[in-house]
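This structure is in structure tokens; I'll ask about it shortly.
With one protein chain removed, the remaining protein chains of the complex are shown where they sit.
Let's turn to chain A:
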Amino acid sequence: KTMSDVLSDDGSINQDDSQEDVMTPAELIAKLEEAWLNEKFSPELLESKSEVVECVMEQLTHMESNLQRVKKGDAKASVHRMEIDRIRFVLSSYLRSRLQKIEKFFPHVLEKEKSRGEGDPSLLSPEEFAFAKEYYANTETYLKAVALKRMPPNLQTVDLLKAVPEPCLDSFVFLRVKERQENILVEPETDDQREYVVDLEEGSQHLIRYRTVAPLVSSGAVQLI
């Protein structure tokens, strides 16, 4: 693989606080692409994957510096350049997806992060958390200064949790099953339907309501496509 050519070390990546074994660059990029697709197609903001982001950025830095050492005009250089650009695109797109959802659902995202349990995984990276808080403060300050404080006394606040819509968890998503699942309960959509149970075979693809499979997306049992 091209990346192993470009990397001058043994091509492996260490993850500081990971319980997994050392990942190869290919595995890291595959993880990035999975996170990217899941985030792109999920209606709600998914768990933060800071480790993946940091490792990919380190990877890109390695690749860039190795590229400097390649002789100019060497045909390999343009292929490596393309590889770097592609990875950077996926990473940027992933982070943009997240930022868009953070902005769109900002009061809910902050509420969820503030009220999560100690051991629960983070919804937001520290940088995203700071950004979300700033976005909230910026918007609230603006609305107050321009309109709310000029309104009658009993109308000077707006509950942003009520005013800003929540993500629609009932939107439909396409997915591919990575790990076989049994007895998934599918809730009825209308009053004349009944709930039913479905098995998800490995490798099969489905169009299903996000709400039904949300825990499977975070566990990695299914991949949104």
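Keep this in mind: contacts are C-beta pairs under 8 Å (C-beta built on N, C-alpha and C of every residue); 3 or more make two chains touch, one makes a residue touch a chain; residues count from 1.
Here is the rule we use: contacts and distances are computed from a predicted model.
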| field | Which of "Elongator complex protein 4", "Proteasome subunit beta", "DNA replication complex GINS protein PSF1" or "Kynurenine-oxoglutarate transaminase" matches, in UniProt, the chain that is not displayed | value | "DNA replication complex GINS protein PSF1"
| task | For the chain that's not shown, point to the residue among A:M82, A:C168 or A:I225 touching it. | result | A:M82
| said: Touch as defined at the start, partner being the missing chain; which of A:A30, A:A130 or A:I225 qualifies? | reply: A:A130
| request: Would you write out the residues of chain A that touch the absent chain, in ascending order? | output: 50, 53-54, 57-58, 61, 72, 78, 81-82, 85-86, 88-89, 91-93, 95-96, 99, 103, 127-128, 130-131, 134-135, 138-139, 142-143, 145-148, 150-152, 155, 158, 163
